[in-house]
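As you look at this complex, bear in mind that one protein chain is not there, while each of the others sits in place.
Right, subunit A next:
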């Protein structure tokens, strides 16, 4: 392994941070796509030169860019996201029904096996797939047309499909998470979907244990134990050991179980990371201390990771797509903040250092481990 490439999406452009395997000295490139909101950049697991980027602007809409040389050059590809068939309606803030309307692509998920296949999770919530390197996009309409669709409603950030989890055993099996509807899974390549929210409890909806309606913030899975999934919900950190069929709470021991991102150590399915935030009303760290929490036991037993992170006067947030792990032997961890810092830990979270301090607000962080 020769190094890492960290892909950072911000509210005003993208940045690429590169380092060798020590992850101590960084080269910072950017801003790329200056001025555009870069909701997500993601590299193909099969080809590290292939990177997809989602750029959007309130003025000019959605663009998808693709690089085939590791981010040195970029080509705009397809930006036509059209819902397939009857658009239908979903619930709006005032309780009325409102037609689905495409706003932006929140999350791009390149296929585990094919560099030309990539999924896009979009707002208003739907799942699209391209099989030609992002040139054309086709909706997997079975999800949006699920019988519960008219009951889905936007969270504060919009009604977005923000998380896509692939199953390393079977390309037809996917989990997605939608705010605010919850988790859905398919076993037939996206034709049919089932809610996967049993065990979740949300005090913010009329029926706390409803099948659909939960504000799931992020999911994570370890490829060596694919039936185990971890979840950061609006409140609660949850775990499933049966592929999402049921969930149980693993948040005991955290100072607060509200947060956005969750991730798993690259080589240990029982080591999990979250960034607790004070509350749904105060999206900043408790007591002004930026702390990542790590569990080495698959949840329920958490330790704060603080060395190198600000422990006073820190009131930034870490958004759902803004944490990632590399695959180097000692597992580097990275996260970006709404204050524009990107922190890196080359030792699984034991110590941290800022790579950059003054970027625009960070929306997403992904990392590629370079061969």
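FYI, a contact is a pair of C-beta atoms (placed from the backbone, for glycine too) under 8 Å apart; a residue touches a chain by one contact, two chains touch by 3 or more; residues count from 1.
We take it that contacts and distances are computed from a predicted model.
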Protein name (UniProt record) of the chain left out of view, among "Iron-regulated protein A", "Hydantoinase B/oxoprolinase family protein", "PadR family transcriptional regulator" or "MoaD/ThiS family protein": "MoaD/ThiS family protein"
Residue among A:35, A:85 or A:150 touching the omitted chain: A:35
Listed residues A:58, A:203 or A:371, member touching the removed chain: A:58
Contact with the hidden chain (one of A:79, A:311 or A:327): A:79
Positions on subunit A where the hidden chain makes contact: 35-36, 57-63, 76, 79-80, 82
